[in-house]
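Apart from one protein chain that is not included, each protein chain of the complex appears where it belongs.
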Amino acid sequence: MKAKPIAFGLGVAVLVVLPFVLNDFRTVQLATVGAYFIAILGLDILTGHSGQISLCHGAFMAVGGYTTAILMANHNVRDLWTIPIAAGVAGGIGLLAGVPALRLSGLYLALATFGIAVVLPTILKKFEHFTGGSTGITLFGKPTQTGHGVGVWRLTNNQWLYVLTWSIGVVLFLLAWWLLGARFGRSLRAVRDSELAAAASGVNRALYKVLAFGVSAAFAGVAGALFAINVAYVSPDTFPIQLSLYLLVGAVVGFFGSIWGAVFGALLIQFLPDIVGVFPHVDTKQAGPTTFFFGLVLVVLMLVLPLLLRLASRISNRGYLGAP
Amino acid sequence: MANFVQQVVSGLASGGIYGLLALAIVLINRSTGVINFAQGEMATLSAFLCWTLMDHGWAFWPAFAATLFLSFGGGLLLEAVVIRPIQNGPLVGIVILTIGLLIAINGLTTWIWGGAAKQFHGPFSTAPIRVGGVAFSKQDLGVIVVAFVAVGLVAALFARTRLGLALRAVAVNPLESRLVGIRASTMLAVGWGLAAALGAVAGVMAAPSLFLEPNMMQTVLLYAFAAAVLGGMESPLGAVVGGLLLGVVLNLAGTYVHWIGGELRLAVALALILGVLLVRPSGLFGRTALRRA
Partner (left out) sequence: MTRNLVALAAAALTLALAGIAAASPSATPGVSSSTITIGSSGPLTGEAAAAAGVLKGADGYFKYVNARGGVNGRKIDFKFLDDGYDPSRTVNNVRQLIQQDNVFALFGVVGTNGNLAIRDFANAVGVPTVFSASGATTFGREYKKYPWTIGYLPPYSVEGQLYAKHILATNGKKAKIAVLYQADDYGKDVLAGFRKGLGAKRSLIVQTVGYDPTASDVQSQVAQLKASGANTFAIFAFGKFAIQAFVYANKLGWKPQIYVNDVASASSIMQLDPQSTAEGTISILWGKDPATPKFKKDAGTALAATIVKKYIPGGNPSDGFLIAGMAEAFSMVDALKASGKNLTRKGLMNAVTHMNEANNPFLVPGVKVHTTPTFRFPIASVQLQRWHSRHWEPFGGVQSAKP
């Protein structure tokens, strides 16, 4: 389909132009969007294409984020080099998690991953000798921080973060695009749609499901590392259960797990609180209304989306959990 | 030794609350196949409704009865309006929807009643009874008794009534149930209504000791999931027994294993969930389901 390369090209063009058109603060907000984007890509691979629901991608981000923070603060590693390491650590943990996940299906996997995401902050707080406990780890101004929080070359710090995040984002998008179109993706989808048929066709269900977990977690690890670099601070509360939930929402909103929708999901996560503030009765300074409308929007989205997608698929004549 | 017994007794008391909420979760799972992440918040909302009625002068039992009716109705309504449209869609959509409900109901409760903790006067006295150095209250006993009564009612419903039979049939095979004249959609709604009513019981029983505030059931939710998993997601009795067991284990682990202390109790619950799901997914009381591919 020619539409996709054109869309991709347009997307990159917009990305390049944006920081020169928007003000500095919006630029750093979009850098955060970039981190969410990468995490959602990972979730798309796992939940969208291999059919395994993960409610703990925030926890994988935490692994990446803390890897970066600990390496930068305690082991003098430059922030850029921590990114691939974070990917490796998170990916490794993902592979490990993928093995027991084989025994859990659907709702039980959701339950187990929900529990992991809820409990991770308390574990991070407990092992404070390692993680800095509830005080967290500050990275601002450290020599290992590229630009020292002030700027790089002739870019402001915010522009630098944007460039860093989105260049990695574009590369990872291409990687995901390739993986999902190749044998890896086809095997994932085969297993997702019918394990029996997949096995009959010679697809090693266990291998691909575990690999999906690993790759997906590695993406989230990169996202977490970039997030930590962006905010220049991590604490156990930086990656709460809400983050995992919003990532899943972002993945689903992005065309139910298609990587082409990931950017919309990421934008939603970042800007939904602002959108909620538009409603007439919402005083965003009040806890109740803000939270209520946030939940309401999610509920309405989940009701409306399938209708929209059915419409869209009827128009484009393809199922909505199809190839990338 | 006295402390050991005390921890066990307190554990049973907290465990009763976990078990009641777990019962509601198991009921929805058994009748509609959904894990309702919003169960805890629904229970909190019901407790607030009861509190409001009592605040306007109603006595406890009439307020409680009214709350049960309202909660049942609310559950029915939720299923019909919000769950049914996507009942047959992708699982992940349903999961997110119940999470959206969790957030929305929590926000609604905070919006209407504010975040400050309120005192809730339950039907049982909270005056301490001390036996041989161990203290508990009628409230604690009441929670455990109510939990078992609820189990009995639910089990009787499923095993001995036509309604229960229809609920089970629809959960197992909606299509064929329709063929024998059962209105599947009504049964699903009834399942949610019953679970909501059970959740109301859980909320009202929990409020006197946990103090009524919007976030009251947030942590209890994970413990309730652990209890439900421990007891077997399909077994009402298992949910309550699982809850009691969990309460005791958490207290003993927290008291005698210094490393766990007061900070890692959630982690213990998680370890239990993972352990049971991986080693013996049917839990203590469930039946192993065979899946024909």
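We call the chains A and B, going by the order they appear; numbering starts again at 1 in every chain.
Note that contacts are C-beta pairs under 8 Å (C-beta built on N, C-alpha and C of every residue); 3 or more make two chains touch, one makes a residue touch a chain.
Because the structure is predicted, anything quoted here is derived from the model rather than measured.
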item	value
Contact with the hidden chain (one of B:Asn29, B:Ser46, B:Ser137 or B:Ser235)	B:Ser137
Missing-chain contacts mapped onto subunit B	2-3, 6-7, 10-11, 13-14, 110, 114-117, 119, 126, 128, 130, 135-137, 209-211, 213, 215-216, 218-220, 223, 250-251, 254-255, 261-266
Residues of subunit A (touch criterion as defined above) contacting the omitted chain	17, 20-26, 28, 32, 121-122, 125, 133-136, 138, 140-141, 149-150, 158, 231-235, 237-238, 240, 284-287, 290-291
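The rule is simple: only the chains that are shown with their structure count from here on.
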item	value
Intercentroid distance (Cα basis), subunit B paired with subunit A, Å	32
Complex contacts: residues of subunit B adjacent to subunit A	29, 34-35, 37, 82, 85-86, 89-93, 95-97, 99-112, 114-115, 222, 225-226, 229, 263-264, 266-267, 269-270, 273-274, 277-278, 281, 293
Subunit B contact footprint on subunit A (complex, rising order)	47, 53, 55, 100, 103-104, 106-108, 110-112, 114-116, 118-119, 122-123, 125-126, 195-196, 245, 248-249, 252, 256-257, 286-299, 301-303, 305-306, 321
